[in-house]
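Apart from one protein chain that is not included, each protein chain of the complex appears where it belongs.
Chain naming follows the written order as A, B, C and D, and within any one chain the residues start at number 1.
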Amino acid sequence: MLFLQLLASGIQTGILYALTAAGFALIFGATKIFHVAHGATFVIAGYAFYECIQLGMWWPWATLVSFVMAILAGILMAVFIYRPIQRSEGSFFTVFVAAFGVSIAVQSLIQYFFGRGSVTVSSSLTMASEVIEGLYLAPILAVAIGVSIVLFGLVVLFLEKKNAGLGLRALSENPGLLEAFGLNAKNLTVLAFVIGSALVVPAAILTSISIGIQPSSGSKVMLISLAATIVGGIGSLKGAALAGLFLGIIENLVITVVDTQWSEAVSFFILFAFIMFRPSGLFGASVKR
Amino acid sequence: MINYILNLLTLATIYSIAAASLNVLVGYAGIFSIAHAIFFGLGAYAGAQFALLIVPDVLLASLIGAVVSGALSLLLALPALRVRGEYFVAAGLGLQMVGITIFSEAHSLTGGHGGLVGIPPATLFGFDVSSPGAFLAVCLVALLLSLAVIQILMRSSFGRALMSIRDNESAAESFGKNVPLLKTLAMVVGCAIVGVAGTLFAFNLAFINVESFTLEQSILMLAMVVIGGVGTLSGPLIGAVFLLILPAILTFIPFIPPTEIGTVQQFIYGSLMAVLMIFKPSGIAGKTGGK
Amino acid sequence: MSNVLLSVRGLSKNFGGLAAVQSVDMDLQEGVVTALAGPNGAGKTTIFNLMTGNLVASAGDVLLHGKSIIGKKPHRIAQMGIARSFQDLRLFTHMSVRDNVLVAVEPESWFWQPGGKAAWHQRLETVEKALERTGLSAMADKRAVDLSYAETKFLSLARILATGSKIWLLDEPASGLDLNSRNRFINILREATADGVTICLIEHNLDVMTQLADRIAFLDQGKKLAEDVPEKVLRDPELIAIYFGKSQSGN
Amino acid sequence: QSGPYVVGTLFPMSGPNAEAGSIYTNAVQLAFDHIKEDKLLKGNVEIKSADSLGTPQGGAIGMSRLTSVDKAVYTLVGFTGVSKAAAPIGQRAKAMMINGGAVGPDLASLSPYFWNIIPLANQEVKFLIPWLSENNIKKISVIYVDDALGQGILQELKKGLPETGGTVTSAYSVPPDLQQFSSIIAKLRSDQPDAIYIASPNISQIGHIIKQVRDGGIKHQLLTYGAANFPSISKLPESEGLIFTSQGADWKSDQPIMKRFVESWREKFKTEPTTYGLNYYNGGLLFGYLAKGLEEAGKPVTGDTLVEELKRVGKFDLAGGEATFHDGTVTAAMQINKITNGVTEKIK
Partner (left out) sequence: METKNNRAATAADQAVSALEAKNLSAGYDDHNVFENMNLDLRKNEILCLIGHNGAGKSTLLKVLFGLQPYSAGEVLLNGQHIVPSPSDMAGHGISYVPEGRGVFPGLTVKENFALALWSAKMTGSVADERVDEVLGVLPKLKDFWTRKAGQLSGGQQQMVSIGRAMLCKPSILLLDEPSIGLAPKLFQDLLEPIRAVQKQRGMSILLVEQQVGEALNVSDRVVVMKSGEIIYRGVPADFEGDHAKLMEMF
């Protein structure tokens, strides 16, 4: 029963990871931008939702505002931070440091306006009850599963049915050539940021309900997203999502064998192991050396 | 005032050593390490334990720090030989996170979260060098030596070989470069030097714990290199001084209510990092213009 | 028959189901320029990669001075005196032109180079000579990325020139060069052969091929179809049909 | 000669613990406002704030700045790592330091210049154990961060519980920045303890644990130490029924100093006061008393003279009652609190 219980909580954790990781993977896969500030988008989305609820807004409207804010944040970063850097000699690390600077700035802005503590949106969704003997589940698990499947399905459908998915793949290979095809690489980059940033919104909202969110929550989100992107295989949206789920489940299950203080490190140990023994990840194409 | 400045300068010097050593990996060998704080920490713990248990001689302790850190750098060399670019960044991340947990759990070696307290004042050949001025001098000498080593190595055929590997591994191979060996050597050199920096850090603070060796610290070191200018000699120094002194200067901004100082500082700090990268993408000391 | 420096015997390479090279035999004779011709995808570059250890052969052997070098690491093979260029150049983009060449002169890079000052000056001289011969002296301090297309082609050659290797494997070294540069390029290679360098050349440009090659080995779908002096190969109606086309440049 | 006296504050003003930093700063500010109103001192007091970032290195730089640039003679610090890094620097500069927030037992003897105006955590546990046995709470599970605080509490529980017939049934060590506890909660459920003790130095982490334990359907009694005085814990709906120890602080007390503190706090910050606020308020007041004594004796106000004066006087009228120091640490009355309907009430 302990196993089942851990599995259930693992799935709930994993879904949050999967959503944020998919967003990061989409952005990184398409634009090769190591979007460290993805965590900042997450925090912005979470606080937007929290503030709206505090202002007495009906939750669907709050969700909408949260989406708008996250997408706006993504677009602003793409246009005003990454684009100018990439235009000049933007090495991998230049982008990295700039994005890191943005994360710090966003974190301090949120602190300034919304305080430093952790904020939580109260909801009855998080109350667990005994489903079968010894197994406690909260309705939020079902909500999380439902929302993530729907959203993920929508994104996959959009990418596969519309040519946008093709465009994003092409963008990752050769943005210059895209222009020669008569397509606009800038717009596609923005599109990647829009979808990628939107994907963190449900995770941010669910987190603000189930765990609570604080200005510094972003970094964990970013780290796990990054780990899942690599474990899943760079360029594979499905891979990143499954890897996120996988890491979440492992993180919970692992405490049946090791002490609790190691549970977080296990994710990164897995990451390390993947890089050593299967650098292409779960679904990636083989890695060029 | 003078002690504060000496203290800041000492820290800036120590971080300059760390950043310069990271530059060997990032700038010359093209090894994108974000686990450098772990090796900084290894040097700090090794040096501090040596000072606590045997003798607080800063030279001997630094050597121990360098050896321990350099030897354990082989851990990171392993993935460095297998993968490159963003994959290696992720490997470094993995090592960083696992390493931090080990630092927190290995109580007998690191003191866990509580850390190592009461690291004795530094001596050198039996003379006390713990006064702010003397210790700064020790650190400056260490910095000069490290820079000299780095400069000599990087201008030698070794450095050229590393750079050729950075630019194109397979072409370097076809001109006779033993890529795995050279990469490993670069890793050992860079990590040994940061081990020295770690030992000096431990002496300087007289107290160390895991909080000084976190991912943020690794990223800070990286930011120093990138903001200063990757692959240049002066870049890491400029970056280290800039990123350490800047927050100190920001604290002198008047009219900010004390409760908001930190937030405002962090905001300026973060924004400056981003803005600097937009307008000086190759760093303060880096070559600009061109491609 | 002159001295065979490098030879391959029954060399084969499969990529999954694709047989890229199928039991090829070939000899490079001292001082002779052998052109490796064949349609796109014939397996020419793959043969180079097998010779230099960049790829592991599925079967067959590569012999240098009669000794097998199969299974050796690329850097070992390079140190044994085989220099190669790449179809996509692979310059050391962020190093100066001079350093690009200098790297090629220092085969074993430890923390120091043996020989002290005298050897160092010797190496520098080698570099300057290579730069001069390829016409790059004026831009020795430019970074490789800042060179124009033709200059990158010459830099790729300068690196090889400077190694002092006696066996050169050149993969489409003159493609895209204009008439003038192409002639200059051909002259440098001619001088090199006069100095006793053995060249194996992959080239699609018939002018370059006819002006340089002493022999042409013809490859198609991984198999060697012919190897002979240019006059014969270029007249082979079968090869004209699959490769040289109707407007064969005899001129 | 008579001022301005420079008093430093070295708190995390950014990062995850900044919430604490701003409360501490407010409290110190309040104390000096009162000192000024009362014209207690001839000289002016100037407060200089440094951001410790909550890290040792930040603490070292901040302390060095406070002592050497601002020439602070008396600095209020918080957080264990920061305190440990700041102590040698303060000692070198002969500046007095007062900790009112960190409760790691290893802070007791850091330096002759380093004083704790907060009872350390092991004292709190000692006070709690008899109450546990009185209320028939025998089996305790502990979630702790493996630092001086957590270890101190765990050891004290392991030592004290058996004496009254209780046990520590399980102990889960967590990293200090962990936010997700579902797996531990699953284990707790199968452990079936009578109560769960939470020992983390990270305030928001305690909040996360409480919420997630309750969400997870675990109804057992929750216990913690004085950190629960922070509004982000005490105002949490899930904290209903939480029991925690703290130093004695009766907000309804008639003692004039206490009354004034509570009233000004409510008026100025529109929140309920906390023991941390109280401690740092007392830390500020303490300086006022020490400096006044020195002024009267015609002595200069330096770190050394302040420490001397503290040792000489020994007893001080602070908010909440008379305080004495033992082992560099204040000995204060303890109390046990319970949160009912969002209000913290003293139950013992």
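Everything that follows uses one rule, which is that a contact is a pair of C-beta atoms (placed from the backbone, for glycine too) under 8 Å apart; a residue touches a chain by one contact, two chains touch by 3 or more.
Since the structure is predicted, the reported quantities are computational estimates derived from the model, not experimental observations.
Engineer: Of the listed residues A:Ala170, A:Ala192, A:Ile211 or A:Ala228, which contacts the missing chain in the full complex?
Structural biologist: Touching the chain that is not displayed is residue A:Ala170.
Engineer: Give the residue, chosen from C:Val97, C:Ala150 or C:Leu212, that touches the chain omitted from the document.
Structural biologist: Touches the omitted chain: C:Ala150.
Engineer: For chain C, which residues touch the unseen chain?
Structural biologist: Residues touching the hidden chain, for chain C, are 38-42, 87, 148-150, 172, 175-181, 204-206, 241-249, 251.
Engineer: Even though one chain is hidden, which residues of chain A still touch it in the full complex?
Structural biologist: Against the left-out chain, chain A lists 163, 166-167, 169-170, 172-174, 177, 179-184, 285.
Please note the rule applied: only the chains that are shown with their structure count from here on.
Engineer: For the chain pair with the highest number of C-beta contact pairs, give its two chain identifiers.
Structural biologist: Greatest number of C-beta pairs in contact occurs for A-B.
Engineer: Provide the C-alpha centroid distance between chain C and chain D, rounded to the nearest whole angstrom.
Structural biologist: 74
Engineer: Provide the list of chain C residues touching at least two other chains, using ranges where the numbers run on.
Structural biologist: none
Engineer: Which chain D residues sit where two or more other chains touch them?
Structural biologist: Correct list: 14-15, 18, 22, 146, 175.
Engineer: Please categorise the chain-chain contact pattern as a line, ring, star, complete graph or other.
Structural biologist: It is other, because the touches fit no line, ring, star or complete pattern.
Engineer: According to the definition of touch, which chains form touching pairs?
Structural biologist: Every pair of chains in contact is listed here: A-B, A-D, B-C, B-D.
Engineer: Residue numbers of chain B touching chain A in their complex, please.
Structural biologist: By the definition above, chain B touches chain A via 26, 32, 78-79, 82-91, 93-98, 100-101, 104-105, 169, 215, 219, 222-223, 225-227, 230, 260, 262-267, 269-278, 281-282, 290-291.
Engineer: What residues on chain D touch chain B, complex-wise?
Structural biologist: 9, 12-15, 18, 21-22, 25-26, 29, 47, 49-51, 53-57, 60-61, 64-65, 67-69, 80-81, 84-85, 87-89, 93, 104, 106, 110, 145-148, 151, 175-176
Engineer: Within the complex, which stretch of chain D touches chain A?
Structural biologist: Where chain D meets chain A, its residues are 14-19, 22, 146, 172-175, 177-180, 182-187, 189-190, 203-204, 207-208, 211-212, 215-217, 231-232, 236-237.
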